[in-house]
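Excluded from the complex is one protein chain; the other protein chains are retained at their positions.
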Amino acid sequence: MPAFVNQLPIGLSIGAVLLLIALGLTFTFGQMGVINMAHGSFIMAGAYTAYLIGDLLLALPAAFLVAGLMGLVLERAAIRHLYARPLDTLLLAWGVSLVLQQLARDLFGAPNVQVPAPAWLAGGIGILPYNRLFIMALAVAGVVAVWAYLTRTGLGRRTQAVVQNRRLAATSGIDTGRVDMLTFFIGSGLAGVAGVAVTLIGPVGPALGEVYIVDAFLVVVAGGLGQLRGAVLAAVGLGLLNSYAEFWSDASLAKVIVFAVIIAFLQIRPQGMFVLRSRVLT
Amino acid sequence: MRIPRPLVSAMLLLALTACGTDAESAAQSNEIKVGLLHSLSGTMAISEVTVRDAELLAIDEINKAGGVLGKKLVPVVEDGASDWPTFAEKATKLIRQDKVAAVFGGWTSASRKAMLPVFERHKALLWYPVQYEGLESSPYIFYTGATTNQQIIPGLDYLREQGKKRLFLVGSDYVFPRTANKIIKAYAAANGMEILGEEYTPLGHTEYSTLVNKVTQARPDAVFNTLNGDSNVAFFKQLKSAGATAESMPVLSVSIAEEEVTGIGVDNIAGHPVAWNYYQTTETPANEAFVQAYKAKYGQDKVTSDPMEAGYNAVYLWAEAVRKAGTTEVEAVRKAAPGIALERPEGLVTIDGENQHLYKTARIGVIQPDGLIKQVWDSGEPIKPDPYLKGYPWAAGLAGAK
Partner (left out) sequence: MNRPRGMPVLRSRVLTSIRRHVPFAAVAVVALVAAPLLLEPFRLGLLAKYLCYAIVALGIGLAWGKGGMLTLGQGVFFGLGGYSMAMYLKLTEAEGGLPDFMGWSGVEELPALWAPFANPVFALGMAVLGPVLLAVVLGTLVFRQRVRGAYFAILTQALAAAMVILLVGQQGLTGGTNGMTNFFELFGQDLADDSTQRGLYLVVASVLGLLYLGTRQLVESRYGRLLVAVRDGEDRVRFLGYDPALVKTVTFALSAGMAGLAGALFVPVVGIISPALLGIVPSLELVVAVAVGGRHALAGAVLGAVVMGYAKTAFSEQFADGWLYLQGALFILVMTLAPKGIAGLVGRLRNARAA
C-alpha cells in the first residue's frame, strides 16, 4: 500500500488519542468555563495508576476513580471559590499541576517507569497495531458514554441545563454545586482513562501531562466550548492534518502548520466549530 | 521622620539580594572547593542526577584516600534546572562567589555552549562528562565523554561490517543529531552506503506513528537513532507495535544507556545495538570496583552508565592533574594535564594535549533482556580524539568556519 494511504488510518489513530485526552477537558472546560491546566496531571495520575496496577483492563476503571477523585478534591477545595474568575482558575490549576508533577517525581522517581503492554495487544492489522485500535475503540466508547450520559440520564440533562443557563437552572431547583462536582469528577476521570491509554504508546514519567496538555487545549478550542461533536470533529481533523502535514514535511513543521490552521480557522469560526447559543451577555 | 514604606521594602529587597555575598568564608587552607553543576530539577534531571552521584562518589573516594595535596575536596552542588541560561548563571556563581577550583558539570550541548563563555571569560575550568557532537575545543574545558570519532564513526564502522548499507536517520531536533547526521551522510557517501531518509522530531515528541510509517516503508537495513530522552520511549514502543524487530531492522542508538532502558521497557528495545565507550558489564578491574562502590553507596538496584563513568573519571583526572601541578591554579593544571593516563573502568584513558579530550576505546553493545548491555564489538585500542575530524579525508568541509 502506498505510504500516503497508510497515513489515513494513522491520522485517525492520532485523532483518537487527541480525542481521548481532550474529552475530559471539553467536559470541564465546556460545562463550567474552567480551563483546567491540571488536566495534564490527571492524565499523568491515570498513567501511574496503570503502572501500579499493572493490568490494562483493571487500570481503566481504577484510573477513572483516582483521577476523578483528584478532580473532585480540586473542585471542592479550590475551584468552586473561583467560578466568577475563570482565568484565575487556569493559573490556580497550573499551580496544582506543578505540585502534582513534583509529587510524582518524589513518589515514583524522576526516571520514566515501564508499563508493559498486555500480550493480547501485540500485533496488528495492516499499518495499525492492536494497541492503536484499542485506543480508537476506547475513544469511541468514551464519546458514546458521555453522549449517553448527557442526553439519556436525568443528571446529564441537568448538567446541560446548567451549561445553558446556570442561574435559570438554579432557580428551577437544580443543585448546581452538585452538578459541578459531578462534572469535574467525570471530566477528570476521563483524563485518568486517557492516561492509561497513552501508556501504550508513550513514556510514563512525571512530565507526561505537559506532553499532551497543549494538544488537548487546541482540540477544545477548535471544537467549540463543551461541544461533544465539536471535539470529535476537531480531534479527527487535527489528527489527519497532523498525519499528512508530518508526512509531507516533518514533525516540527507539522506542529507549526497545525497552529496556523487553527488560527485561520478561528477567523472563520471564532467560537470553534459549534457554538452554544445562549442569551447570556458577558 | 517617617520613612516611605516603598523605600523600606526596596531596601529590604536589596538586602535580600545582597545576602549570600558574604558566603566566601575565609578560605580554609585544608579544603579545596569544587563545583558540581548538573540539572537536579526539570527534564534533564533524570540523567544528570546520576552523573552528579558518580562525581560525589569519586570525591568521597579521593577524600578517603587522603584528598589532593593533603587537602579535602568539598563539593559545592548547584542546580542547572534543565535550563541553559541557569547553567551560565550558576557557573558564574560557582566561580565568582564560591571560588571553586574546578567545575564538573553539564550534559546537553546547549548547557555546555551556555557555560563556555563564562569559563573562558573567568579563566576557570569545566570538566564536561558527556559524549557530544564535536567541533569544539575550548582551552578551559576538558571533555571526558566521546567526541564523534569515538562513538558515531565506530558505530558506522560496525554497521558497515554487519553489511547494513541502507540507513534511515532519526533524531531529535537539536544540535547533536543534526551534526551527527551530517557526519553520517558524509561517511555514507565515502563508503558506498545509502541514506534513505533523515527525520527530526521536536524534543519531547511522543507521536511516532507517521515517522514509523516512513521508516518501515523505506525498508532500511538499519536505523541510526539520535533521539533524546522521552522520545525514545515513544519511538521504540511504536516501532515494536508496528512489527519491526531488532533482527530485521536494528536501531543503533547513541543516547540510550543502562539508565534509560527501564523506562523504554526492555521488551521494546532488547536486541537493538547501542554505541558508547563504557557499559556496566565492561570487564576491567577498575570497573568491578566502581560498580561495587556505586551500588554500595546508592543502592543495589542502581546501574552505572557511560556518562556516569565519564563524570567519575573527570574528578580523578582533575585530581591527578592537580597533584602533578602541585597546585589547583588553573593555568598550572591545564599545563600538567596533557598526557595524564589512568586505568579507568572503561580501560586506559589519556588526556590529549592538543584538544583536551580523552583517548577512549569505542564499544558497541547489544541490549540484553535483563536490561544490561553486552559488548559485541570494540575498537581494540583507545582512539585518539579528533573533534574536528581532521584525520578523515571524507569529513573535509564538515567542520565549518573554524
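For clarity, chains are labelled A and B in written order, and residue numbers in each chain start from 1.
The rule is simple: a residue touches a chain if its C-beta (ideal position, glycine included) is under 8 Å from a C-beta of that chain, and two chains touch if they have at least 3 such contacts.
The shown structure was predicted, so the numbers you read here are calculated from the model rather than taken from an experiment.
Screening B:Val34, B:Leu56, B:Leu135 or B:Met193 against the full complex identifies B:Leu135 as the residue touching the chain left out. The missing chain, though absent from the display, is touched by one residue of B:Tyr174, B:Tyr359 or B:Trp394; that residue is B:Tyr174. Only one of the listed residues, B:Leu36, B:Leu116 or B:Ala188, touches the absent chain: B:Leu116. Touching residues on chain B toward the chain that is not drawn are 4-7, 9-11, 13-14, 16-18, 20-21, 40-41, 78-79, 81, 83-86, 88-90, 92-93, 96-97, 108-110, 113-114, 116-118, 121, 133, 135-136, 173-175, 178-179, 182, 200, 202-203, 398-402. If you put the missing chain back, the residues of chain A touching it would be 29, 33, 35, 78, 81-82, 85-92, 94-99, 101-102, 105-106, 214, 217-218, 220-221, 250, 252-253, 255-256, 259-260, 262-263, 266-267, 270-271, 281-282.
In this text, only the chains that are shown with their structure count from here on.
Mean C-alpha positions place chain A and chain B at a centre distance of 37 Å. Remark: chain B residues 43, 45-46, 49, 173, 199-202, 204-211, 213-214, 217, 230, 233-234, 237-238, 241-243, 259-260, 262-267 touch chain A in the complex. Within the complex, the chain A residues that touch chain B are 3, 6-7, 10, 13-14, 17, 105, 110-117, 121-124, 127, 129-132, 198, 200-205, 207, 210-211, 242-243, 246-247, 250-252, 255.
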